[in-house]
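In this view, the complex is presented without one of its protein chains, the others remaining in place.
Coming up: subunit A.
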Amino acid sequence: MPIHNAKFTSFGSYVPKKVITNFDLEKIVDTTDEWIRARTGMMERHYAEPEEAASDLAYIAAQRALEASPLKHRDIDMIIVGTVTGDHAFPSTACILQKKLGMKNIPCFDLSAGCTGFLYSVDVAKNFIENGTKHNILVVGVEILSKVTNFKDRSTCVLFGDGAGATIISRTERNDISRIIDSVMYADGSQSDLLYQPAGGSRMPASQETVEKNLHTIYMEGNRIFKNAIRSMYAAVDELLRRNKLEAKDIDWIVPHQANIRIIESLADKLHFPMNKVIVNIEKYANTSSATIPIALDEAIRDKKIRRGDLVILTSFGAGLTWGAILARF
């Protein structure tokens, strides 16, 4: 039994202003609006400006989450940022965000788990709250994928967008119905080559050649990921349900990673879960990696879909491969 309970206190999100439609992409690569919509459900995505970095989006999302909560800046005692497209290789984007927020004397770090980065970060935060070490942790999922996209590869470049979502995870009273109930997180590093950015790290440092060959961009075997994604998210959700003696019909909402509507529909189908209780916004933002779930949660709460007392499952998969699921009462 943990000493304390953890709950989601508030959310905030931000996407950059520039909108890129499927029709805009038709002018860049050999693709069609029809193909993109049928295969992915995507219609638009937002791209950051050249001068905008991950911490800029994260800052606005974090400010919004703070404003939506009763908390002050000084109440935050830790920052975790889930991202694979941080401002720099180092220092962490969390430290840059700390500077922007004017917070002092707290630990700040980034967490790299591909598109599962937000769920992993929430899980870490949950443990710091439950063991009594921290009270209020700012968790952000942020990504600027448009800057690591290979616009010569039509099978990947249409899929990604930029955005940020933030939440504050707080210690809560035992009698509060709202709490993060359970989580499962997994990885399978033997499949790390299915989705990765080849150059820019110590394996293949930047050189003229890596730039010319477009190796600082996303490489993906979409077909293999597709099957893995459905199987892994289903297994994670199923494990959570069983362990908590729940059935799919007990769940009010599922908020899945927004990577492909076809993956989401297939997952819902396997779970015998109705699509009208699945939060979907992929048509507006495409895949923003670790930002998809916090953006979707922020919108669903503001649209009064997800309400206090609702039982919600979050589930994601991504590069690593990583995957996981979280069960929470809001």
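The definition used in the following text is that a residue touches a chain if its C-beta (ideal position, glycine included) is under 8 Å from a C-beta of that chain, and two chains touch if they have at least 3 such contacts; residues count from 1.
The rule we apply is simple: contacts and distances are computed from a predicted model.
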item: UniProt protein name of the chain not shown, from "Acyl carrier protein", "4Fe-4S dicluster domain-containing protein", "histidine kinase" or "Succinate dehydrogenase subunit B"; value: "Acyl carrier protein"
item: Option from A:S170, A:Q197, A:S266 or A:N287 whose C-beta touches the chain left out; value: A:S266
item: Identified contact with the non-displayed chain, of A:K18, A:R231, A:K305 or A:R329; value: A:R231
item: Those residues of subunit A which, in the complete complex, touch the missing chain; value: 38-39, 223-224, 226-227, 230-231, 262, 266
